[in-house]
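Only a single protein chain was left out; the remaining protein chains are all shown in position.
Residue numbering begins at 1 within each chain, and the chains themselves are lettered A, B and C in the order written.
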């Protein structure tokens, strides 16, 4: 059975061809487009049973609450986790900050270390810098090898004194998937916890928190077909239970007295105020859609297209492709010699191909790559070989306009 | 010119009469319903120009960024504030927590006091308890008089040693509007800052931060026609500039190094990760709609219906209405003697009237009212006198089922 | 679903004049439980026999809606005099009834609450006292 991107594409209103022809979207690592099924689920919520959750006795309030909690169950099942550990946040960034504050402020102190990798997204780096500053803990960095893989040769030494390993699962620049099982095992042996930044893995491969045995996992709905404004932190219930709350407010309380308060049980302890119910319902529909397509099929497909894209781009003279030559995801960062990524992206846009240009929230990694910025093309289930052809042809056009030698 | 709720009602798909007749929604203080214009604006975004903001060169990314920043300008104008001080959050709760953490952790210490009122919503109480616990600061409470108005007779004494006054603008239970100008003036004289919890004021009356001279203002989009998942913190730019960031991540950074980072200018310094662009665009459309109806007209209308509801309910034997007899908003809390609010709300639901039952996130206030919980009916621009009739008739039905004497 | 299912005369009677409402002079176990979403609270007290095998006396106080009050009243009627083991079986039977909506035998007046299962938001109200009992009995460790 071959994967039919063309068939899936029909479900995405924004991807329908216009009079000018078909537009090619290759920026799904930044945010994905949304299928009709997700848009309808959210619309149906607002047109039929929009209400604040948890406290309403009337019918639509009960229905909204039920669907919201069903979304929690469903998304937890999707990642193989206990739903009591599933907290809805705005996005990956907020999820990581939640842990950095609620776990970090109480569990880090002078002399402790937090271990990250050299390829970390700012969202899995800056929160740890902020909490390090407040607690006196220090950051330590797992280096990369030439191809962008983690260099784990010094891992045991790096783990000395580490309380938290904050680790990207799949890179948003290099197209690598990190050997997180190995790091998790080593970290646990030394008594450190592990948070996985799964913003780029949960959308594009099967992820099972039980099998991985990670302590925390963060991801964003908008990168996996759901609307913006909904994300997830999953944490092991026994760890979450011991943590102080993060945001204070409605819904997360037990008993409120002037002198202090008690908290509701997890996961609600970590959800303050009116949640994004419509967003959670959208994420539920997105997860249904993804399972219909099949996460294993998506992962295989990503790998195929990623390989093809990397190979075809590498064939062009004056084009450098970052990341490994072997196994990879459908996220490919590259540069055209002597042409700034902004200019590449601008010309590609004129050719009807949307890619991202910049540091992709990975300034330290770009310094390592000795590039101020890069171009990034990333595929999703609606892309196919024809889109890769269009990309390559458009990069040729860049070479012509800027007279790139070769 | 009379206010035509009936006309506005037609804009709200969820409020259209079904075969069983017209359903009466009286829970807008919890969350409002959404007009077609808002639903369409969000839908149009996802169907036409959904993209991650700020970093994209291609056309729809540019359009999404422009609309997102236009929403900031527009919402800032709506509250009369400098757009550089307008930060998009998930909701009021997150907005208040932002200040409690980012301002509080660095500016509160042992011996300092935070002043709140006895009617505070948990979202404007618990964040301060949390930061008080971390810093050694203490909470102090402005008491209420018999009718639920702030008792300001001891204000100068209460303000001694206070660094922050966290003050509800309009109560979500009592229907009162607090004399915030007076408190702000007194607080500023003593060098204290003032945060207004405007979750219930911005949706139902003209609010101008310049005129009020408050330092921070927090409110939620979902309580003013916008989708869930979008809220606002407005702060005076000169104060925000001096604050450390709250959440770390993409978008809020200047230069990221391993050892530490610099921040982007305000307001972006306080927006980490992918924002809820669709939500912001929905809020823009909501603000447009509200200005078309007219905030002054909405305020007058609220007052009329609030008065009517309070008076009609008070006329029923065995019904107690909380809050003032004089001026009030369209939020009315009450109890039916000997009948638990859950039971009242259940019977009202059967009669097609949706109200809220519970402590409305105001446990301390309910202890003051000597009620574990209460019923709350709240109107918005789509409600009218007929809805009040329906409410009163349904409460009569409660009295019959439970044989309330009188 | 109809209101009459929910607000049957028997339920209203129990809610209006609850049985075993009050406190015990010499309880073996005391347990507080609450429904944080609505603020309802129950304080449950048990007096167990010397070998902690049998519920010799029971009382409850606190506040809640008619369903939670009636449910507590019916429950206390039912489990008074039972062994810990029997009482826990009743709790299980009541939970099953709430989940399935099927009336269960051996629940005394509490069978009238079967209709609550059709009002999902109210199930928590009906369960509050039973969950408190279960927790209290498990605390005694007398099973």
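Just so we're on the same page, contacts are C-beta pairs under 8 Å (C-beta built on N, C-alpha and C of every residue); 3 or more make two chains touch, one makes a residue touch a chain.
Note that the structure is predicted; figures quoted are calculated from it, not measured.
Though it is not drawn, the left-out chain touches A, B in the full complex.
Contact with the chain not shown here comes from a single listed residue; of A:82, A:151, A:288 or A:343, that residue is A:343. When the omitted chain is restored, the residue from B:9, B:34, B:55 or B:122 that touches it is B:55. By the touch definition given at the top, chain B reaches the unshown chain through residues 54-57, 61-62, 65-66, 253-255, 264. On the side of chain A, touch with the chain left out of the figure occurs at residues 338-343, 346-347, 350, 357-359, 363, 366, 372-373, 401-402.
In this section, only the chains that are shown with their structure count from here on.
Centre to centre, using the average C-alpha position, chain A and chain C are separated by 46 Å.
For the pair chain A and chain B, the distance between mean C-alpha positions equals 31 Å.
Per-chain Cα centroids separate chain B from chain C by 38 Å. Counting partner chains per residue, chain B shows two or more touched chains at residues 342, 346, 357-358, 363. Residue positions of chain C touching 2 or more other chains, listed in rising order: 37-38, 119, 122.
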